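Apart from one protein chain that is not included, each protein chain of the complex appears where it belongs.
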């Protein structure tokens, strides 16, 4: 194996040479000379040494980058908040740029008063702050037939977890006044895709938000600035960005994104529709193919994320032997409803190959299934809602690979 | 008054003209033409329409911008997370840039093994995720003598609230092995200020962290990349950035930042030292001088933040009449230990002038004091630890001003 | 409304934005278009991406064919083979196509293109067929009956008992490897199994 000698091994050997990064002041210019002044970066950016931590796209996935996707670098992140600059993007007609003064929201259909709101109007409603994951229903979709992509950024990176501030959709609907037959809502975007989705009214009255802020600041353009829908726990496509219209109706619309797309084809040719909830799911983000173990044997940290569209994550189990034995991992940071959870598990690596998996259980009692259990009922053609357990094979050099196991 | 006519006023009048931003497709190019592709911004940035949301400095505060401060634009933020790009900066020798491979941490003094750790070593310790505010002890320091700066960015913006991931300092100290006489720790930075602070060992063993990540990603350079100390609830100067050394000793060091600075001069010429905890405090961020009411009378949202170095915020009270009557505000978003809390209060503004204040109470039972109560015991020369109640006077045009009241 | 926020929308405003269509025909504008008119507009404005026969150029979406493939290893999901409702075709083309110049087609042109797509997909076989708001509801799509509402939980994943923690199986053996496909972006020219 090509593992570099650990510092412990060196210390045990002959007298160690002094490290010039400690003993030689010339090697530490930051200790002697002034750094950047406080007016250098009115809006700050990551270190130049983190330039590899970016959203990445997979060019062969789509015909064109304006209707395409990029992926959150989950393997580089920690905690439960996805930084705004790294939240994955999916748009169907490019990211729209709309000046806040030019934004309008119409509420029409089965309401007492068909209404128009400006952004200033929306900011006068009572606002709430909630943390939720947004997962694309196609996340892990490339993995239905087998292990395909080497990196959790690609296998699981169509997700982000954000603290939103916004106005309950319920309040805006009540402001327009709901008519008796109201049962469904159509949400429509102002982008060139004119994105539409039908959402049951009950969900809209329960916990949906018209969000204006993410992680403390205004929404980013690619996340729907100045306002997007938040549909907690439900598939990302429904979280309409650049929201321009809410129509209230008595039946669903069966639009393109809920017929041609976001329906799940089964092996017998029938297809599931209205599959909104995102099932309980987890993935180990480190070690993983893009984040190998580089320190050799000894103390090793397993870190990962878990989430469920049906509540909180109650437990995450981790195995290093491909599922023969499991250990309960530690959940770190806030455990919030329909939010990403961070889990950690430390172990003493003996340098032998590993088969790493994580398995999450949510507060509704659902357990993350194996790939084979999921394929048994869904086949391999349904594209969406692959919440199966992910396996990384780690070799004795610490390199990790996306595999499937018996 | 120069308040623009509200939309309600218009609707009540003559038949309204159609809004071309709805009826004229040419006015909505984002609905017709493609937006940005997914490879446009590997690391995203805020909208060009949010260019005013930046850290700002006050040039007359210091002789030089490399030992200076800038301020978080609190009036533009929502929820409880401060975006990394907007976290205020205070450095004494400029923001250092250190490549992660060049970083070393030494633990010396009263330990069993004087040790050196690389960043890779630190990443092998068990890590935790915690959300904490960092407030400079001098926050609101310009306001001791009276109302001075018109904007909560300047009066209260030396604070940020971040979800950190890092290693408990306790584990690193235990790795080196503490000797019996150990009672104090000196934390030292690698920057050109060689920043040092003495911290009681008990605090270090309790909840201090060596943080590597903030809000999901690596620390930003100006926040101590690649590693800083997190000292929950205690004044920001102690959270040593670009941490390079931890010395364990039996007595405090009484260094420059705990004698010349960060001691609090009283009116009688004596001075308080070791004033570490940040007292319970709150401020209304909107309306405020930089965020006036622009919508005229009617439904109005009061939003603000509260925090305490002694636990969580139990309650926030808001007054619109200068403290004659108070109402309990709604706490929004997670209520976490030694973290910022968001509060909201909605009311129906009649257009008459307002005297706005907020008053926080923490879970330890402390109540945010009035300015006069604080001055009665501290005088006006102590610079630090001004946690007094802030007053904004709102005039009938919605403009807000920093004032003091009887 | 309780707070008095926002204002009433004008009729012209609602008309401008209320462009959605439902399977029961709600929202359909007056108008009509023939298969042959549709063929012409399609060849001018759509075929460069979707192909003269809706077969899809390069990776652009396939719009026709694929009937009978839904149970295959590589199903081809098109308007004809998969879409349950015709209203979706009209609604989507009107709001989003041609890609890059949305909402530029006349209502009649969208009727014509929709007629042509039905013809290409063998849902109508008469090349003189004219689609209009009058006869729209009569057209039924062949795959409509194959959609059913979410049946989850559909895997045995709802457990009251604790899942197995120790000695859960004899051994684990690797059965599939991502490196064999080698489609992970790494700067080289890659291509993998697309999902969409």
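Labels A, B and C are assigned to the chains in the order they are written; within every chain, residues are numbered from 1.
Criterion: contacts are C-beta pairs under 8 Å (C-beta built on N, C-alpha and C of every residue); 3 or more make two chains touch, one makes a residue touch a chain.
As the structure is a computational prediction, the values presented were derived from the model and not from experiment.
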In the full complex, displayed partners of the excluded chain | A, B
Which residue among B:160, B:218, B:244 or B:295 touches the omitted chain?
-> B:244
Which of B:16, B:49 or B:256 touches the missing chain? It is B:256
Touch criterion as defined above, residue of B:25, B:205 or B:367 at the omitted chain | B:367
Omitted-chain footprint on chain A covers residues 7-8, 10-11, 15-19, 22-23, 25, 31-34, 298-299
Mind pulling the chain B residues that touch the left-out chain?
-> 56-64, 66-67, 92-93, 106-108, 112-118, 121, 124-125, 138, 141-142, 144-151, 154, 171, 174-177, 186, 188, 192-194, 196, 244-245, 247, 249, 251, 253-256, 259-261, 263, 265, 267-277, 279-280, 289, 317, 321-327, 355, 359, 361, 364-369, 373-374, 376-378, 381, 383, 393, 401-406
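The rule is short, and it goes like this: only the chains that are shown with their structure count from here on.
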Chain closest to the assembly centre - both centres taken as Cα means | A
For the pair chain B and chain C, the C-alpha centroid-to-centroid distance in angstrom is 48
Roughly how many whole angstrom separate the Cα centroids of chain A and chain C?
-> 25
Where chain A touches two or more other chains at once, the residues are 56-57, 64, 66, 93, 106, 116, 118, 121, 124-125, 192, 194, 244
Could you say which residues in chain C touch two or more other chains, in rising order?
-> 3, 5-9, 13, 17, 99-100, 102-103
